[in-house]
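Only one protein chain is missing; all other protein chains are in place.
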Amino acid sequence: MNEIDSADMGPWLSPEDLEFVRGKVPMVYVDIVPVRLDEFGKLEAIGMLLCVTGDTILRSFPSGRVLFHEGLREALARHIEKDLGPMALPQIPAATVPFAVGEYFPTPGAGYLDSRQHAVALSYIVPMQGDCNPGSDSLEFTWFTPGDARTRELQAELGEGHAALLRQALAQMGEL
Amino acid sequence: MNEIDSADMGPWLSPEDLEFVRGKVPMVYVDIVPVRLDEFGKLEAIGMLLCVTGDTILRSFPSGRVLFHEGLREALARHIEKDLGPMALPQIPAATVPFAVGEYFPTPGAGYLDSRQHAVALSYIVPMQGDCNPGSDSLEFTWFTPGDARTRELQAELGEGHAALLRQALAQMGEL
Amino acid sequence: MNEIDSADMGPWLSPEDLEFVRGKVPMVYVDIVPVRLDEFGKLEAIGMLLCVTGDTILRSFPSGRVLFHEGLREALARHIEKDLGPMALPQIPAATVPFAVGEYFPTPGAGYLDSRQHAVALSYIVPMQGDCNPGSDSLEFTWFTPGDARTRELQAELGEGHAALLRQALAQMGEL
Partner (left out) sequence: MNEIDSADMGPWLSPEDLEFVRGKVPMVYVDIVPVRLDEFGKLEAIGMLLCVTGDTILRSFPSGRVLFHEGLREALARHIEKDLGPMALPQIPAATVPFAVGEYFPTPGAGYLDSRQHAVALSYIVPMQGDCNPGSDSLEFTWFTPGDARTRELQAELGEGHAALLRQALAQMGEL
């Protein structure tokens, strides 16, 4: 049995409860596209993590679940701090309307694949004004120029859903 | 016991499972703002349901849960058909990016109140080209002019979250 | 001399006046991405014109100037009728907020090139529910599948600005 009683976990779920819930309803996620902008708001760089999942190495954007009773803004701040460190100094957007929505399903077919769950990911472009340092879940965090981000080579290093997210972010910023 | 075994329910949840899940994670909802547009896309009317919940009568927009393994587009089509009938002829938007996002929490404080659950509602303006007839969950469906929709009197007939959604929709359409 | 006195032209400009104004201020344009959607709002096809300009043949989206004292909605309706015929049955969007903005400049450098002028193009995705027939300014109008629209071959048949617009539209509709 779990040493932490689930009643004490607040919005966190025990592995069993998470497994159960993931088989019942779509999970709410936030996806974050970290960017560096110049003084005119023009894109200078777009940041990605390098993560190991099982035996694959993939680039990805900071991303994570919205907890029970957690606001979208708090979820954004929490995942940015977890994945990019406490000195990232994010400028979380004034509006919580996402610029893109990703749909992930546990079986192939419609949408992107996430073998763990059905997830609806609300995606945000977030300017970072400080230093980004990857958390323990990833190997490194790298800034790429818009030119690099447009290449098929770099996009091939992302999973299918985040590669699409990258293209959507570039399109939104007029850089695709 | 439930006559329908939960294993047979597909994406639907038994009342017990729904109750359990609602206490663990935020639910994904879609909110629909039905509109009639003229040939130039200009707002002619905005539609609302009149519903009885317990002993209160409230106006509201068609709204509902996204099921496990259900796409956002399918959820929109399903809830529109359920709440506005099979002849509504909705023009579901080309993009699944919502124009607004509502956050509902089971305890007062941040966001809007929904005593049943924490919900994240993706909101869409949907032009209707056919006849809207309310389903069994509501007393009537009524079209209002933009002028009526702007009044505090009408907005007071909606719950707090949907009154805000109405103002957001009017603002988005340049009618507030 | 022009047979039509410029005082009688209403919002239209004589060639001399248009030439003069084009050297003084940015022109307001609307760009239209015609789409066919299925009943769930999912993209079935995206439409483009084939036009001859000088000795080059290019695909392009319906596009044109907003006249003095003309609203954006009226400009959209007018250019759609001119370029796609009176039976196109467009569903002009409920909101005049564009999904993308293109900037064109008369000299190479920033933005896209338009040797005639500096233009700011407000871009809209417009579902067409009727039959599109090209006007006299173009050779043909063709519907392409999302798969075709994603190819570099087709994108190479558009000018630089409209190729970017195509990618932005595909990204917005979750199809890139």
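We just call them A, B and C in the order they show up, numbering each chain from 1.
In this section, contacts are C-beta pairs under 8 Å (C-beta built on N, C-alpha and C of every residue); 3 or more make two chains touch, one makes a residue touch a chain.
Just so it is clear, the model here is predicted, and its values are computed rather than measured.
Participant: Looking at A:L84, A:V97, A:C132 or A:L166, which residue reaches the missing chain?
Facilitator: A:V97
Participant: Pick out the residues on subunit B that sit against the missing chain.
Facilitator: Its contact residues with the unshown chain are 100-101, 164, 167-168, 170-172, 174, 176.
Participant: So that we can see where the missing chain sits, which residues of subunit A does it touch?
Facilitator: So the residues of subunit A touching the missing chain come out as 35, 37, 39-43, 71, 73-74, 76-77, 91-97, 99, 125, 127, 172-174.
Participant: Touching residues of subunit C against the unshown chain: what are they?
Facilitator: 13, 17, 20-21, 23-28, 65-72, 96-101, 103, 105-107, 110-111, 118, 120, 122
Here, only the chains that are shown with their structure count from here on.
Participant: Can you check whether subunit B and subunit C touch via the same residue numbers (shared by over half) or via different ones?
Facilitator: Subunit B and subunit C contact each other through largely matching residue numbers.
Participant: Looking at C-alpha means, what's the farthest chain from subunit A?
Facilitator: Chain C.
Participant: Between subunit B and subunit C, tell me the centre distance in angstrom, where each centre is the average of that chain's C-alpha atoms.
Facilitator: Whole-Å distance between the two chain centres: 34.
Participant: Counting only residues that touch at least 2 other chains, which ones in subunit C make the list?
Facilitator: Residue numbers touching two or more other chains: 172, 174.
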